[in-house]
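The complex appears here minus one protein chain, its other protein chains still in place.
Our next item is chain A:
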């Protein structure tokens, strides 16, 4: 069927700020979806309050609303834009829930909006637990028996009829607290009792346990003609019991016979047909490892994290196709964009393995509970591709950027075996590395299988790697033969690892390896296992076989991506990398992208001219550089990951466009940095670099309390602490591994502000200044901020700009730079200079219409200069933009919600409005915060001063000094560090009550509450037309 011509405009719902469980994959899906709709000539209206996304860029939508993702907000947009259709299945659970609520509220009917893709009935059938069970019963598809209970008696009755083991899952708890597996009635009783207690809504789901079953997923697509295809299946190495987002996953399945593969595939197709889904759908099964019995675990009637992974694993663009199906096309009408001449109605055949590995934030938060279970805890993921499982796995491990040396986690080397065995039972994020260490110590695969239920197939593969490790130990750098080297490389050991084991430098290994003729080749991801000729530009390396890469002789530039999403390095860097690619393409430069994150837009093969799905370690990057004959590299767009490679790349003779390692040193080496600022007469905070405990003491003596301590070269304030007294110093010093040298700065309380600039070595472009709402001491990623600034004097702003200009000129800096300041009246101190793209670049670019990354990238090419300083800071914007952090603390049990120098938020949102208060209203508005008769804010350890008091009156809220939260409590303010405060915050998080720990945030919240209603306005309306016509001067060299 051809496309639907009864509609002209389509509203697309995005998934909003990044939280654990709903991350960059929806930017990828949304970007693909929007691009597909635009390609078909539809007017795309997008609502997504996440500024770091690529989908919310003007290339992908005609109207962009950074407005709250709530029913009333969407209704306002619909009323205003009157779209003909709405597409909700690309926006994750947020999008689906909103579509459901809008439908219930009669909005679609009221405004004549057609829900595209799956119908509301289909979505309900997939989402409503009871309706779904009924349907599955009808289809004869087994679902594990379960009930929701509110008291112990119900649970006991269920247990008696269904038999054991039984899983108890308390509803709305952090990290599955209180849940567990009961094997007897007595255990069930105690678990349910505890679970009901833990649950915020006094409710538990109890379910027949299928823990230990193989967890298998299918990505299925269906069109309106009922053509159904499965794009890919996946097998979790960690069986049922660990959330698939926290599991190591392989694609395709490895341990299923064809009989089993087809049995589950047939079931998937039966289910998607019965649900009448139009588009993509994810179906999860649990398969008994000892029989053909299986259970259906879950159906997601939308694109998902797994569909993003499946798209990258196969090359089949699920979200793009789903969008086309939603507007009426059928699968047999759309061509396969990879091969170019086959149709979308086929199932990819893989001739390689995919390993997905989760990335957790526990290295930042050792206090958080690391146990894995039914609540997802990973913030991101990486993917490795190769022709064998071992190297695909090692590629994934290399992509984690962890402290691991290949498969060895150094912190386990000294641990007692009994201790490791105990840790293994605890089922933490370190489980894989513990398994490896136990195998190394001779524990049998049988023992490890008994504890972990990981399939023998995978355990044997792990064991093979351990055997190869000892093989490495038996060999030496001088004696290693080509054959031996070949095997080690083919199976995935890095040059870096071999260098460490053989006590030589990585460069020596590299040289020797090349001398021996052990070189990587590049294979194509072509969706069809080479059966058909493909025009694919998507490659992975392998240390075996024929090279398929044909390089061009064009000028080409490599952009190094930012790797897995983690706290402190999120999708904003993917946004910057992708914008960089677009700028280069505009200049007709061949763009080469390397990245390893399957969730992102940058790893969509339609973005760059060539995509290499590789770990971001020196070896793999150099390999691509050599294979492609690349001479120019951009490292300043991919965050700290890429920047950290700068010096090494220069050592190998590469030209870094923009950021040179010498410059990085001058800005990141504290001594050189202060030297630079002193030379320029720029005030900075007093600080010292200390290498020992004694130096720390003397630095404190010199600086006086409070001080700020942090390691050098960090992401997201990892390991930062504010220390206010001697006792706290002693506590700090008790830590095991203080990462000397550390930076000790005088901690200075003031207003924090920052800006991003693009520079050509002389002139600078600064679109806007952002002022932080919280005072210094809160990580910039966790603070709210406002653009344009509200409390900065003109003089202060002028000084900031002048300092920026001075630094740029002194360094002859080219490209993007982020500078953070502390301001006290007219006094301005430079706090930090980051010679790279930053978290705020997308925000500034989007709300000012000045494409910072594009400008910077074009300057870096050497073809353009800024004609003048372009400072639009003083321009009168018709709006106030508030940026706010979004936290996933609900998923990370044990993590205190108090904000500080160490970043904790996983995402961010922005709100645009004509007044500060209205913007704040939108920033805090989540749809649930309806005006009730009484709204209370619980306050612990803080006085209610007159400012707070009068704000509360204006806001119509009651401030209560209390240690308890009630039904009326809408927010908690608890700034202290005491045990009591922490406990209350933990309770608030559990109950999903807003939690503030800085008085400025509370004030902002109250100010927002003073506003009753708000308006919606697209960014295009705010900016007016023609703002993006930013002129660059072409230079002829």
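To be clear about the criterion, a contact is a pair of C-beta atoms (placed from the backbone, for glycine too) under 8 Å apart; a residue touches a chain by one contact, two chains touch by 3 or more; residues count from 1.
The rule we apply is simple: contacts and distances are computed from a predicted model.
Taking the options "Coenzyme F420-reducing hydrogenase gamma subunit", "Cytochrome c oxidase subunit 3", "Carbamoyl phosphate synthase small chain" or "LLM class flavin-dependent oxidoreductase" in turn, only "Carbamoyl phosphate synthase small chain" matches the UniProt protein name of the chain that is not displayed.
Residue in contact with the omitted chain (choice from A:79, A:531, A:586 or A:945): A:531.
From the set A:70, A:203, A:254 or A:1010, the residue in touch with the chain omitted from the display is A:254, counting the whole complex.
Among A:265, A:440 or A:990, only A:265 touches the chain left out of the display. Touch with the chain that is not drawn comes from one residue among A:328, A:348, A:719 or A:1008, which is A:348. Although one chain is not shown, part of chain A still touches it, namely residues 225-229, 252-259, 261-262, 265-266, 269, 289-291, 330-332, 342-343, 345-353, 387-389, 455-457, 460, 523, 528-533, 544-546.
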